[in-house]
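Of the protein chains in this complex, all but one are displayed in their positions.
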Amino acid sequence: MKTPKFMRADWFGPFAIVVVASVGITIFDRPFLSPFNIQILLLATAVNVVVAMSQMIIIAIGQMNLAIGAIGGLAAVCFAGLMQVWSFPPALAAVAALAIGAAAGLANGAIIARTGVSAFIVTLASLSIFKGADLGITRAQPFYGIPASVKAFGNATMFGPIPWLALPAALVIAFMWRLLYRQRIGRYILAVGGNASAAELSGVSIAQTTLWAHGLSGFLAALAGVMLVGRLQIGQPSIGDDWLILSFAAPVIGGAVLAGGHVSVFGTLFGVIIVAIITQALVIFQIDPYFVQVVLGLLILWTVGVNRLRELRLAGG
Amino acid sequence: MKDSGAVRPHEAMTSGARARFAGAVLTNEFGLVLLILLFGMLFALGTRGFASPFNLFTLGRIMAINIMIGYSMMVVIVTGGLDLSVGAIGVCAAMFFGWLSQRLGLPLVVTIPGALAMGAALGAVNGQLIVRSGLHSFIITLATMSVFFGFMEFVTRAQAFRGLPPAILAVGRMRYFGYVSPLLLVSAGVGLGLSALYRLTPLGREMLAAGANPAAAELSGVRVKRVIVQCHMLAGALAGIAALMAIARTGAAIPSMAGDLGQDWLLPAFLGPVLGGALLSGGRVSVLGAFLGSALVSELTNGLLQFRVGEFWVQTYLGLLLMAAVLIDLARRKLVARLGVAP
Partner (left out) sequence: MLRMTHALIAAAALALALVPAAHAADATRVALVPGGPHPYFAAWEKAGQDAKKDFNLGAADYRVPQKWQLSEQNSLLESLLSQGYNAFLVFPGDPVGSNATVQELTENGAPVIATAGCLKEPTTALFCFGTDTGHSAYLGTKELIKAMGGKGRIAHFTGFLVDPNTQLRIDAVEQAAKETNGAVKVVQVIADIDAPGPAEEKINAYLAAHANDVDGIITTAWVPAVVASNALRRIGDKRIKMVAIDHDPVVLKAIKDGFVNGTMLQNPYGQGYIGSYALDRIRHGCKVKKDAPFKTIALTNRFIDSGTVYADKSAVDNYVGAMQAITKTIFAGFEKTYLDCP
């Protein structure tokens, strides 16, 4: 019995869950699909999808990036600080923050590529370095002086319930899809993740690919940090502290293989949406908030279990 | 507690005595001891409070806790895995201890083993999930850290246990000779036990073999799956000990003791063993190295605070230290290989 091709795609499972969950919740709680609530969901999703993409590109290459939150936090406070303390115009401050993120990522990538030390250790160390810098610069106090235009961008809507924040998120999704499936560097990334030695033998430079991937990851983490400053309306040094689980959960739910070489852009998107829906549902139904963690963890276990079964079945025949 | 992989240098390659000296000096452990002494002198001379009995006492106490956390991660790294849930398991064991002591009023002889048993049980869950699914321990423990912590918060409603038996706080405050905390002695003792495990017992050797080359180990009769479950159980029990020590320090079992999801323990958990020379790929262990690594990190944190470096920059320095240590170790290994002194 042959399942239709699109149903076997990575993104179909998570997409189905999103649809079922939304319908289910709406039956019990009418305002769930109200424009206001859609706006809230999109605001949450927009930032988280960029975070997830930041990690996804590193998963694609078969590594892990523990420093995403720290880079995001550092970029966020630099963005806010440049505007408040040195009166940078928002656009310039944003560019500077993104450059900082990319540089941080490139530094990680360079060390990994040059020394061969595992990405886990390198990003664990850089996590501390950047987090410490973040806290040191701000002395753990947020920057309050955020220009009104930034606050508006982070909260206002374009048309209907669609917030402005969804625009950069959508651009990132489109960019990542094109990168991985249409551009050469994207294919290299997936190749190195899938089988590094084979990739090297066919002429792919692992060092360069690593650099590209980490630089991009840092850039995206910084972008998420900047977006979050707009949404929260302050430059909060603790931005990024809780990104670790989400950054792995969403790609994994979306079908990514941790060993590398296989990720799904749209699967990751739906993974992020699922997490947002679960978080909201727990508040709506007044389920104990601590349950979010349990559900997230079980969800990860379940999806990797399912992915694994699929892997084994594919390998078996 | 010597490096488990240390082998006498080839005497044919270089003159015997010089090679032996190089072999000893170029070990990771010696480097750590040197750094500890160096920084110790720097801090003692440069600040007024570092060398005071009170500070050395509190430093020793914190060291003891960090060393235990490091051991918990170390036993998992040895078999080539990672355990992100050390903090979560520790907190669960602590809260279970609190519940047994305060709600059920059980005596310490029951509650302490009870806490360790809880840690081991949660570790077993990790181990079983890992071997049955064949998935990398990173993602499994990433998930279980959420599940364990969330479940604990749900069950305890995030309320701390504040009515614990005074004996446990008394242990935290005891001082031998004005400087040494009994907690530090416990950590040292556990270290000796772990050393003995890896050098003398078949189980320990099996763990090393499973980490170094699981396929080969399986072929030579090691039941790799069972060994992995056992090492995770051991890690859970060690996390439990660390958590009990943390309780001894404050006298209360607080759900936020290791941060959100227990993730505040991750950095000390890795710093100790990695500085101590453990390879993330497994198969090598240095219990003494992990001890010294955690000690160095605790000493640095304490000393930097004394120097008014600014509480917030301490993390940056620790990160730089980790990076430097890893790079230096890499260079050291290359140098050792080139000199022909055995690894």
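Observations
Which chain is which? They are A and B, in the order written, and residues in each are numbered from 1.
We adopt the following convention: a residue touches a chain if its C-beta (ideal position, glycine included) is under 8 Å from a C-beta of that chain, and two chains touch if they have at least 3 such contacts.
Please read all numbers here as calculations on a predicted model, not as lab measurements.
Here the missing chain is touched by one residue of A:V20, A:V85, A:A140 or A:L167, and it is A:A140. Note that of A:S22, A:N37 or A:T115, the residue touching the chain absent from this view is A:N37. Among the residues B:A160, B:A212 or B:A290, only B:A160 touches the chain that is left out of the figure.
The chain not displayed touches subunit A at residues 29, 31-32, 34, 36-37, 40, 43-44, 135, 139-142, 144, 155, 231-234, 236-239, 241-242, 279-280, 283-284, 286, 289.
Think of the hidden chain as still there; on subunit B it touches residues 47-50, 52, 54-55, 58, 62, 158-160, 162, 169, 172-173, 246, 249-252, 254, 256-257, 259, 264, 301-302, 305-306, 308, 311-312, 314-315.
The working rule: only the chains that are shown with their structure count from here on.
Centroid to centroid, with C-alpha atoms defining each point, subunit A and subunit B lie 31 Å apart. Subunit A contributes residues 64, 111, 115-118, 120-122, 124-133, 135-136, 138-140, 241-242, 244-245, 248, 252, 258-259, 288, 290-298, 300-301, 304-305, 308 to its touches with subunit B in the complex.
Subunit B makes touch with subunit A in their complex at residues 82, 129, 133-136, 138-140, 142-151, 153-154, 158, 260-261, 263, 266-267, 270, 274, 280, 310, 312-320, 322-323, 326-327, 330.
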